[in-house]
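Of the protein chains in this complex, all but one are displayed in their positions.
Naming follows writing order (A and B), and every chain is counted from residue 1.
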Amino acid sequence: MTAEPRTGTGHRRPAVGQYAGDRRRAWPYPRTALAMAAAAAAAVPFLVPPYPLYRVTLVLVYVVALLGLDLVTGHGGLISLGHGAFFGVGAYTAAILLAAGAPYPVTLPAAGLVAYGLGHAFGRPAVRLSGLYLAVVTFAVAVAVPPLIRRLAPGGAMGLPARTPGAPSFTGLDDDQWVYLLVLAVTAAAFALTRVVIRSTAGRALAALRADAGAAELLGIRPPATRAHAFAWSALYAGVAGCLFTWTTGFVAPESFTVTLSITLLAGLVIGGLGTVPGAVIGAVVVAFLPAPGLVSGLALIVVLAVAPHGVTGLARRLPSFLGKDRA
Amino acid sequence: MRRLALVALLLVSACRVTSAEVVVGGPPACAGQHADGLTPTTVRVGGVYPLSGPASAYGAVAQGAAAYFAWANARGGVAGRQVEFLVRDDGYQPARAVEEARRLVDSDRVFALFQTLGTPSTAAVRAYADRRGVPQPFVASGASDWGDAAHPWTIGFQPTYAAEARVYARHLLRTRPHATVAVLYQNDDFGRELLTAFEDAVAGTGVQVVARRGYEVMDADVQAQMAGLAASGAGVFLNVGTPKFAAQALAADAAMTTWNPLHLLNGVANTPSLVAGVGPAALRGVLTTGFYKDPVAWEDDPDVRTFAAAVRRHVPDADPASSQVMFGWTSAAAFAAALERMECPSREGLMAAARDLRDVEIGTLLPGITVSTGPGDPYPVEDLRVFRFGDSGWEAV
Partner (left out) sequence: MIGQVVHGLGSGAVYAALALALVLVHRFTGVVNFAQGELAMVSAYVAWQLVEAGLSYWVALPLTMVVAFAAGALAQRLVMRRAGDAALIMTIGLYVLVHALAAQIWTSALRAFPDPFPGGPLGVAGPLAVVGAVLALLYLVIRHSGAGLTLRAVAADPRAARLAGIRVGRVHALGWGLAAVAGAASGVLVAPVVFLEPGMMGDALVSALAAAAVGGFANPVAAVAGGLLIGVAETLAGTYLWADLRVVVPLAVLLALPAVRAAGLTRVRA
């Protein structure tokens, strides 16, 4: 049995920007694009009526979750089917704290830390084996968490309403705009953190493991510890995103965090494109606007994997070189 | 370049589309109340139902409500207002239910959120309805919670699970005063509410609960629970499950030759899908409760005929023989009754009317059952009748 089971996300020939630490440029004006994106994002709450704004806020929430999932799946090459469970744990942590009267800024780090701790607890035993095993264990986590929430968390099957952050009066904003700006700030911080993590020693170690585990081990990288850390970090992102979800919707229930959510998140990320920031953003749009896994998302996932393994982002990135002279 | 963007940003920020609420002028008693989605000739109403996903069978309720509103519109509307009924799908996920409720209120500007379906989705939308002051009348769930005075914008419709439990207890005390009862219940708010109310109702009488087994919604089947309950040898079996598990319990009961208790099937489980799936043989002799006319058993009733004709005409996809379509129709009729009785044409006025319905008769409710609310009585329908499954389906006992 030399058929070393290869876990999912490998790329036979990495295209531009398809692996962590890749510095090749695919788009000539990154700073301008970033500035324009930031300006546009900050302008949204002043342009968009309340309901679409709520949808955009949810997209940002899923962006944070997918940035975390991308750490494990895109950069680590491991598959987590339990991301929705950590998202739910974060959401519930925030809701329970808010119900107990805690001020909402406290709930964000609390949700992240609880998810991080659980991520360590489940990730440690799981990553001692191969990536396949992590997928199986996380699937079991995703299945077990909703009934446990239903039994252990206040509110039970009825779910739990939570206060949503109210805008301080000096800002002159309404609550929807305030929540959007809070979520946007956290999303921006998550982006920045992702860049730092990926360029850190641990991030490089993760990318090295994914590219060639044997060679990486010879360099002194310990696969289980590195992967367990990456997994716990991704759980932290999921927990933070869950907290933002509670801030946005003001209600949590066990049915919102079933294995369906985990599958939706993974599908969104794959369709958007693994290992890239734009992939996470496109994926979040997919998650927010194609909420229930059904015919469309199933077909989309299969077609993307069969035709464009780098997702929508990969297709877009290939476009300039395809149109230009320097065809690879 | 960037400064230009900033200026543009400031400019457009001044003209953001805000949700200016429609405020009632009119008579002084009603002044200052809100009336989004309501004009003298139209009323826009939203409903959130599981049209997809595991609970999609309940989507038929929306068809019944839609049929009623279309029928009423064809006859000149409800109190002169044409009803525009918008149906949205939440896939039985509370988060999506809130999302759709927001869309209905913020974008579609509905006057009221009529009948969210299922306990979790209703609870989720209730938190939002409270915040926004939007009526959420006649929700399709039997939890006692919807009578909670802390949530003035939400009111239930069907008899509560506790009321249903008391009807079973009363029936047993009358027909089998010394019965031993085995209970299978779903281990959540629904199952526990029914079980607790039943135990309270029979406490101190000759009827005894001798065995009870819970199952989880995530369980695959209830075989193990049924084996445990059969071992009790109880004379009565109270089946408190959702359709899938109730069907399994019915089939298990029918397969067991050594244990033949009187089978009480809770009303939530009594769906057309269950009756078709389990088949008449396993259902023979089973008791259940109901409060509206079964479209098959009451085929010749004039109101049921009107119902069937309207469903065929306005919602051809719907099955006029489905009791869930009938349920949607009946609740929509109650909603229309509340709309007609509004004193102020406003959201506040609708809730005041829904909380002050005095013995309103609806043709498709069983004879003698009325919709009735008032101060201190936030439960519209509280009475139920017992039915037994016989040769021609459900027959009154």
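Definition applied: a contact is a pair of C-beta atoms (placed from the backbone, for glycine too) under 8 Å apart; a residue touches a chain by one contact, two chains touch by 3 or more.
Here the structure is a predicted model, which is why all the values come from computation and not from measurement.
S.K.: Can you work out which residue in B:77, B:133, B:147 or B:228 touches the chain that's missing from view?
M.R.: B:228
S.K.: Touching the hidden chain in the complete assembly: which of B:35, B:62, B:247 or B:297 does that?
M.R.: B:247
S.K.: Among A:91, A:267 or A:312, single out the residue that touches the unshown chain.
M.R.: Of all options in A:91, A:267 or A:312, contact with the hidden chain holds for A:267.
S.K.: Who touches the missing chain here, A:144, A:202 or A:316?
M.R.: Here the residue in touch with the unshown chain is A:144.
S.K.: Would you indicate which residue among A:44, A:132 or A:315 is in contact with the undisplayed chain?
M.R.: Hidden-chain contact among the options goes to A:132.
S.K.: Give me the chain B residues in contact with the hidden chain, please.
M.R.: 52-57, 187, 214-216, 218-221, 223-225, 227-228, 231, 243-244, 247-248, 251-252, 255-258, 273-274, 276-279
S.K.: Given the full complex, what residues of chain A touch the hidden partner chain?
M.R.: Chain A touches the missing chain through residues 1-12, 79, 81, 122, 125-126, 128-130, 132-133, 135-137, 139-141, 143-144, 147-148, 151, 263, 266-267, 270, 293-295, 297-299, 301-302, 305-306, 309.
By definition in this document, only the chains that are shown with their structure count from here on.
S.K.: What's the distance between the Cα centroids of chain A and chain B, rounded to whole Å?
M.R.: 37
S.K.: Which residues of chain B touch chain A in their complex?
M.R.: 2, 5-6, 9, 12-13, 16-19, 52-53, 91-96, 98-99, 102-103, 106-107, 119-120, 123-124, 126-128, 131, 143, 145, 187-190, 216-218
S.K.: Note which residues of chain A are touching chain B in the complex, please.
M.R.: 35-36, 39, 42-43, 46-52, 54-55, 58, 143, 146-147, 150-151, 156-159, 161, 174, 245, 249-251, 253-256, 291-292, 294
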